[in-house]
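With one protein chain held back, the other chains of the complex are shown just where they sit.
Right, chain A next:
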Amino acid sequence: MGHNDVAYFGIRHHGPGSADSLVQALQDLQPGAVLIEGPIDASALLPLLARPEMQPPVALLCYREEDPASTSFWPFAEFSPEYQAVLWAVDNKAALRFIDLPSPARFSEAAVEGAEKVDADEAKESSERDDVAPHRRDPIGTLARAAGYEDGESWWSDIIEQNPEPGPIFAAISDAMMTLRDGEGSIAEFEAQREAHMRLEIAAARKEFDGPIAVVCGAWHVPALQATHPQKNDQALLKGIARRKSTMTWAPWTGPRLALGYGYGAGVVAPGWCKHLWRTRGRRDAATLWLAMIAAVLRVKGHLVSTASLIEAERLARTLAAIRERPKPGFEELRDAAIAALFNGEALLWALVEAELLLGADVGEIPPDTPLAPLIEDLQRNQKAARLKPEALERELSVDLRSDSGLFRSTLLHRLNVLGVHWGKLTDAGRSRGTFRERWTLAWEPEYAVRLVENLIYGPTIEKAANGRLIQMIEAAATLDTLAVLVQGAITAGLSEASTAGLGALEARAARSSECLEILASMPPLADIIRYGEARKTETNRLSGLMERLIVEGAIALPYAARDLDEQAAATLASAMRKADEAIRLVEPGEDVLNGWRNGLAAVLEGSRATALLAGCAAHLLYEAGRLSAEAAARLLGRRLSPGTPVAEAAGFFEGFFSTAGQRLIYDEGLRGAVDSWLKSLDEDAFIAHLPLLRRVFSNLDSMERRRLIEAVLGRAARLPAGLTPTPDGGEAWRRHLERLGPLLTGGNGNG
């Protein structure tokens, strides 16, 4: 039995080079049917791909209705050979179908080996599994590396450069695969089943269709599909494969997620680079355009890149290619040349633009009438499990975090909030910590469904999408305190992947940050997680370590940060310092860490250049912590407020000390004495200048406390000096004022 009417195109998944060759080959062959490696039960969905509203990257999603977490993905990019084959087939009215095992077979296999893959990335490659040997996952990349190339696409295009006919290329690839697979032992059962299934489908198609048939599959499979196997054996192999029905749909995809299954960078598929290759196929200036793209990214980042440098970079790339004996500059040559000519030799700068260039920021689109969105289904399932109904009218919900069902509900609502679906709003946010209760207001808006579909790019279930979205936010977070808040959010929403990523980011950022304010501001949310984490069953060891490290760092940075600040900056830092101190007391760190923090405060207090407000604040915190005895504090106040100190500085210190400690004066005689003598020492002008400050400091005392303070100062049966009534008769005074003002305003004889 000959195979002369079946053409096998062994492609590289997501390889723009093979996509280009494939389209040409199809054009030459004009097949009546195009068979593509992919789940056969999704064949009906294939023509949708060619719809104009469908903008790749998109992915085919198959999942079991009852368990969307088991979703399998088959992503398609503009440059995927499979996608181009579909477009060609639809344009040329050729029959089109998938020929791989039906999608449920993949779920059952995932279930068998699922144990260790629970947390593994959900992005499965279209045809091969993550855990297979690299030469099977990407045989063409392997050949390229053997030839000394880091990038498989550059190798492919060099080979094509030397073999301009597309037909012989696929023959050559098939030969190479034959050699690679030659002498391989028995392959895994699942792989054997897949290949058997594909063979049977090809045979069936030969009977069904007239004209040549094109088979588009991963290069690795070509030899096995070409080999002759008795159909009986193949059918025997396929006995008992799962035939359950699965739900299928298209979902929008993103550039970065395309690269997810691989990791990007040298030697693997980098969507940005592939897209560039695809868009510039057949053009002679592809290298120049790529360099121009690099320059554009650099310019956006504020680096100066001249056109002349681009010319030099291109010349260097060509010479490098010549030295490496390659027909034209590929990925590596362009990168090395860019580093030498555009980046001043700094490889680090390349790392900065690499992600942007290689991953790209593409987001796919799907036609609005695409059936079913798995996130909505997942939500419905979760709503059922949580016994919550989406209702447009507002409704109060109180949740007890100690019960499993309460925790489940809270987690669901928090996760939806991460996704921008504010079905539930926490009404007592901020006050809720330390309690086991959360109060929510529930109200469902129709637009939430749309928003859920938009979130599909982050994952197929609410948990995964929330994880994905939060991880993206974590990657974009610029400061330590925003990161800390995000991690807090991740832990509250029970998103373990995001919190792991967040903690990692937090640790890295904490090490690099020397911005004291940022460090201090990150402590309160962390302390909250550590202190009240039990309610959420979180593992807090790692966090405690991080917190201690932040405390040490903050203590070291504080004395420098407290120097020579203006009023506004000082006030901000003082408030952060107080909150951080509160957070530190909350987490009860080790004795030496606590001492480290107090030493930092002491250094602020003693530092000659420390801003007075902060010195006062530090003194107060030390006094509260018992590091400063009452006598020492009184002595300190006496000294800092003594007439020799510039009045503005004394006032700053005073405010720093007392702005949250007014009550202290009621009970603490030593302190009161010190303050009293300072106030008495002020001359009239200075006293008046400081009145607003004094008022501000004492404003947080209520009237009762004020009264007691007055009593404490003036004795128990306190009488204010005559004429100074704390609550003068306002009405009477106003009447007198008006009496005098009236004539003045009406121009009467005011001054005679």
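Going forward, a contact is a pair of C-beta atoms (placed from the backbone, for glycine too) under 8 Å apart; a residue touches a chain by one contact, two chains touch by 3 or more; residues count from 1.
Going forward, contacts and distances are computed from a predicted model.
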Completion exercise
Per UniProt, and picking from "NADH:ubiquinone oxidoreductase", "Cell division ATP-binding protein FtsE", "ATPase" or "Branched-chain amino acid ABC transporter permease", the hidden chain is "ATPase"
Fill in the blank from the handout: Out of A:Pro47, A:Gly345 or A:Gly420, only one touches the absent chain, namely A:Gly345
Fill in the blank from the handout: Per the whole complex, from A:Asp175, A:Glu191, A:Glu454 or A:Glu507 the residue touching the absent chain is A:Glu507
Problem - Sole contact to the chain not displayed, among A:Lys245, A:Arg283, A:Lys301 or A:Arg315 - result: A:Arg315
Fill in the blank from the handout: Residue positions on chain A contacting the omitted chain are 304, 306, 308-309, 312, 315-316, 319-320, 322-325, 332, 336-337, 339-341, 343-347, 507-508, 510-512, 514, 549, 552-553, 556-557, 560, 596
